[in-house]
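Working notes, structure below.
The complex is shown incomplete by one protein chain, all other protein chains being positioned as in the whole.
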Amino acid sequence: MSAVADKPVVQNGKKSNRQLRGWLGRQSTPVRWLVIIGFVVLAYLLPYIGEVPVIGPQIITTGVDWSTVLFEMSYYVLLALGLNVVVGFAGLLDLGYVGFFAVGAYVTALLTSPDSVLHTEYGWLVAIPVALAVTMLAGVLLGWPTLRLRGDYLAIVTLGFAEIIRIVATSATWARGDRGFSSIPHPPGKLSDGSPIFGVTDAIPYFWLGLTVVILVVLGVRNLDRSRVGRSWLAIREDEEAAEIMGVRTIKFKLWAFAIGAFIGGLGGVLFAGETGFINSQTFILQFSILILAGVVMGGSGNIAGAILGGALISYIPNRLRGIEDPFFDTDLYEYRFALFGAMIILIMVVRPQGLIPSRRRAMELKDREKEAAPQ
Amino acid sequence: MSEPHVESPEELDRLNAGPVDEAIAAGPSSSAADSSPSKYGDDVLLEMDNVTLRFGGVVALNGISFALRKGEIFGLIGPNGAGKTTCFNAMTGVYRPTSGQIRFQGESLIGKKKHEITRGGIARTFQNVRLFPEMTALENVMVGADAHFKTSVLSALFRLPRFWREEREGRARSMELLRFVGIEHRAGEVSRNLSYGEQRRLEIARALATNPTLLCLDEPAAGFNPAEKEELLGLIRKIRDTGVTVLLIEHDMRLVMGVTDRIVVLEFGKKIAEGTPAEVRDNPAVIAAYLGVPTDAA
Amino acid sequence: MNFSGLIQDFGPLTITGLAQGAIIALFALGYTLVYGVLRLINFAHSEVFLLGTYACLIAWGWFGLDQNSATPSLGSTLGYLAIGLVAAIVISGLTALAVEVVAYRPLRKRNAPPLAFLITAIGASLVISEIVGVVTHRNPRGVPPLIQSKTVFSIGDTNITNLQLLIIGLALVMMFLLDRFINSSRLGRGIRAVAQNPDSAALMGVNKSRVIALVFLIGGLMAGIAAVMYDLKIGVTKYDAGFLLGIEAFTAAVLGGIGNLRGALLGGLLLGLLQNYAAGLFGTQWLHLASFVALVLILLFRPTGLLGESLGRARA
Amino acid sequence: NKDTSSDTASGSNCGYKLAFFGALTGSAANLGVNIEQGFELAVNQYNEKKGSTCIEVAKFDSQGAAEVAPGVARQLVADKKILGIVGPPFSGESEAADPIFAEAGIPTITPSATRTSLSSKGWKIFHRAVANDDAQGPAAAAYIKDTLKAQKVFVADDQSAYGAGLAEVVKSKLGPLVVNTDKTEGDGKQADFSALVQKVTSSGATAFFYGGYYTNAGLIRKQLTAAGWKGTLLGGDGMKDPGLSKASGNAAAVGTVVTCPCSPPEQAGEEFNNAYKTKWNTTAGTYSDVAYDAANIFLQGIEAGNTTPDKLNTYLSTVNYKGIANTYKWTAEGELDPTLIKVWAFKFDESGDTKADAEIKVS
Partner (left out) sequence: MLLELKDVTLLYGRIQALHGISLTVGEGEIVALIGANGAGKTTTMKAISGLRPVAQGSVLFDGDDITKMRADLRVVRGVSQSPEGRGIFPGMTVRENLEMGAYTRRNRAEINEDMDRVFTLFPRLKEREKQVGGTMSGGEQQMLAVGRALMSRPKLLLLDEPSMGLAPMLIQQIFDIIVEINQQGTTVLLVEQNAQQALSRAHRAYVLETGRIVKEGTGQDLLTDPAVKDAYLGVA
């Protein structure tokens, strides 16, 4: 056997993607850091992209506040990153990830809102550690009974858990259902003129906060991925029993995957609650989980950059369709967002089954598998 | 979506069994006998003590007893379906014996988790290759090496010194093992793409990476040609020389006879012979059940 | 909790539960079949069902039957029923095939990873249900009063209506036929072979593509029948009807042991009963909760569902 | 004082916008659309009178969803030309969006969000053009007791902020007449109500009050009829939409009673109804007339030179406006003056639409 030179028939997208990654990889460490820092700075400037002539107005949303959309993207990206740990890294198919988002948001609300039966009315910051601890616990609680379940059984059970959370949120009196919790405090901090940094009319500070959290989470998740932990997850994903026989503590690492995924999802919930100031049971529907999963896989399951892109897209696309009138029925294109979105998902997956930015491993896997397909 | 794993009714029963069942399964002698010295003497590494394992109607192991001594190469042979692989599965915690004891370094293995057994010093390969197909050869071995590392989620998350140390060590050791089994040139290739023979070698490297005291090889030479078998023979000796005890299942008599110190022969789940290669080879029961015409060492 | 309510209504709740369960079971077959063969949760199966619920309404519409018409005579009811069934079966079957061809086949040709299939399935599901949503302005569509519900016989205080009898009977018959087909026919064995080892199946001369198409088709047919029964029972359909019941059908399939036909039946009936009892005992808002809690508990003790997998591989 | 920006080419006090904020799409969009059309009609008529596009209409689709509302609300407040808002129509989205409007100081008039607590949040910009659920609930209860004279009543709701609140009030007012209760999932989350139907049937109730919206109500009505239940279904304004009979079939819907803190369309007058029909090619729906009034109140204020949100808001606190549906005068909390509150009962007839039945006296 010998490696044959790659034929130059690689599709454009793949090629440029590889080239970009290759290019970045070839640069010296300082250059690489400079590029990355450059990107980060640009990300922080996104709220002002509308000011950029010509392209700016194409990018920003029309029917809905751009900075709010950016903030929404930031917590969608968080959710995608968290789900990527569970699905992409550890290979545990979770169809109910929104449950953790809900737990994060609800614990925050219960601790802070004047509507809560607890009447604690903590500040937002004080609520965070409790909320995250509870979410992680929820992750472990979900993980524990499901440890023995294989792939798709796990999927339906996670879906069930999320539904249980939603139904409890809707129907249990203390969770207030559709009435919800209002007056959830915003993150603290005042500007020099005494007005709060995190107000209600301007979402930019929330976006910056969200982005910062995203960056921290990316760093953490990346460190985990490239370590014994990430390797163990991968081994579990490939052959759980063999992994265990090779000494991998499958239970421990699966629980960690759930806990970490839950933690990140909870973070998203905490941010969400802190921004809207009002939550009710309508937000945490099943379709939301499925959407996030679609984002992760579409972006490139198992790859951090992919998860970020996927998470951002699933929130950006529908919002971008807002305020555009369709020429035939004179309604907002927003009405068609899911139909268009579904079509796009199919298209993307058919063209790039490994996702938009696959991990190197997945990309290779697919390329190999593709050529192996027998005549049909 | 994931590849299903072994899930026999028995295993289900075992998983569902409460502590009461476990006590019954372990037999009357359970806890007292656990740490009792072996009747085979001090240098015993692993001891099968009257082990029986049933699958519904099939009695795969029927009161098997034998013992491995430290540092030897021990052969396990017998006709197809005699229960050899089942022996491995019982030792490594994949199946739980219906009755009997298995002791490793004086400690009972019954009821231990698979990864605990591995960390305790027993490593194995599989009769049907079971690598992590999408991981590179090197990564496959590193998973094995990870078994005796301690990098926790926190030290990985914050890149504490332990992380760096263990990562470096693990990588170096894994490369060394790949070299040892002769496939270091494929280190960066995903294991799915290796040929069958290479995959078998990789399995050995991965098992060795867990730092075992006992290495169990299930038909490692299957699919090797005689020349390659010769190489494998050398490799097994080399492994033994590093101080690892080897338990070998193999149908190739030349290999078995050439490398093992002692052999146990199973038939229909029963032990029918035990002894040195020469003794076993001339044992009429073994010839009748297994070898066929003695001269034809295929 | 309302024990006296449950006890008082136990009979009726049982029979409505069985009827509901029968529909779920028929629906669940599609999940189980496709999963058994392709190890794929065919998310779009809910829309196969959805289009079935509309197909029979549209067909009846052509024959002048709409929801404000009067109940026709027995003879014409049977005729209408046949027409509705044919329409739903044809449309659902075709939809299932179309989904296979558009969303899965290209991926299969490229040997794509399993998650990719799941996502195109979700995509296909979204497209179909949303298009229906946009076209119908997300308004419900009512079903003609084809069958005036009448009590056929009673057990104690429990009246069993003609509709309930029809639904349960039809489901059992279809299940029986399908079970026979899969387990005893040559083609059925081919389906199981592809499920267990596609490469080997090809080496035995099984045409994989045809088997896969067949599996989608059968799933579609069953969903079509379920769709008509649903229309008659619920009285209304809507663009998201598939999604709602789909989750339940999928749950039922898993509960019984996905990939196992009899499991789908058992899971469906069980789910229907459980939901109705839970609604009686705790209140209607808790009905779905009951099914998921039951699911989690059952899988805890039987990780591959009540009857385990059968189409699929037992050990690899 | 500084009327700088107000003088544009098209005359004085022009060049501003009024906004509609509410559901144009989504599961209960019909209700939002009714309101938007009433609102837009008023602005159009005003512009016609002026002979130019003096006041622009800005529409913001919240889908009636609380999690969507904030982003859309911020988009709204970013537009500094907007002086006032008609909406949000639903109580849930009001919770999420009104704080943003309050901070931006843009006055709102909601023609339909009836949740009681909305007026107690201290939002100075909040004005409710109809009675809240505290009036509607007792009215429904009174109707059940006095008009239907039902002895056994079943009460259920869809657990929405609106439906549950309303059902709660009805339950407490009916007291011992309530024989059993239940709760369902919200719109689009449940299709099979057989368990509920079973409970209603075996409870022996002759009246069934459902707190919820028309989509579920239609389904429930149909399944009740199929099961042979002959009693009366009642509900609040959320069920007052032809969508109900579309789901249930006209025959099944006949006799279903809905209360509404609004007046019968006839009272809005030929002129409005014809104009509406001409413009939108459909008859005016629930709250179309109230939205029309709300818009006109804003327009009158702008005409009077209140061309900042602030001034317009101050103007609202003193206004006493006689519109086509009612007369409007607000308390400091933004509630309608108690003397102006009215609740009507409506009944579905064979046409599948509602006809006014009787005004219910609220004490």
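A, B, C and D are the chain letters, set down in written order, and residue numbers restart from 1 in every chain.
The definition used in the following text is that contacts are C-beta pairs under 8 Å (C-beta built on N, C-alpha and C of every residue); 3 or more make two chains touch, one makes a residue touch a chain.
Bear in mind that the values here come from a model prediction, so they are computed numbers and not experimental data.
Student: At which residues does chain B meet the chain that is not included here?
Tutor: These residues of chain B touch the chain that is not shown: 8, 55, 58, 78-82, 84-86, 127-128, 193-198, 219, 222-230, 251, 253-254, 290-293, 296-298.
Student: Just checking the interface: what residues of chain C touch the absent partner chain?
Tutor: Considering the whole complex, chain C reaches the absent chain at 186, 189-190, 192-193, 195-197, 199-208, 309-316.
The rule is short, and it goes like this: only the chains that are shown with their structure count from here on.
Student: Of the other chains, whose C-alpha centre is the longest way from the centre of chain A?
Tutor: Taking each chain's C-alpha mean as its centre, the farthest from chain A is B.
Student: Point out which chain occupies the most central position, where each centre is the mean of Cα atoms.
Tutor: Central by C-alpha mean position: chain A.
Student: In angstrom, rounded to a whole number, how far apart do the mean CA points of chain B and chain D lie?
Tutor: Spacing between the chain centres: roughly 74 Å.
Student: Approximately how many whole Å separate the CA-defined centres of chain A and chain B?
Tutor: 42
Student: Report, in whole Å, the distance between the mean C-alpha point of chain A and the mean C-alpha point of chain C.
Tutor: Those two chain centres are 32 Å apart.
Student: Among the residues of chain A, pick out those that touch two or more other chains and give their numbers.
Tutor: 93, 148, 150, 152, 170-171, 335, 362, 365
Student: Among the residues of chain B, which are close enough to touch at least two other chains?
Tutor: 1, 3-6, 15, in rising order.
Student: Chain C touches which residues of chain A in the complex?
Tutor: Residue positions touching the partner: 87, 93, 145-146, 148-150, 152-153, 155-157, 159-161, 163-164, 167-168, 170-171, 286-287, 290, 293-294, 297-298, 301, 335-336, 338-339, 341-346, 349-350, 353-355, 362, 365-366, 369-370, 372-374, 376.
Student: Contact residues on chain C for chain A in the complex?
Tutor: 35, 39, 41, 102-103, 106-113, 115-116, 118-120, 122-128, 130-131, 133-134, 202, 208-209, 243, 247, 250-251, 254, 258, 283, 285-286, 288-289, 292-293, 295-296, 299-300, 303-305
Student: Quick check: in the complex, which residue numbers of chain D touch chain A?
Tutor: So the residues of chain D touching chain A come out as 24-25, 60-61, 65-67, 70-75, 77-78, 92, 95-96, 99-100, 103-104, 121, 159-162, 164-165, 183, 185-186.
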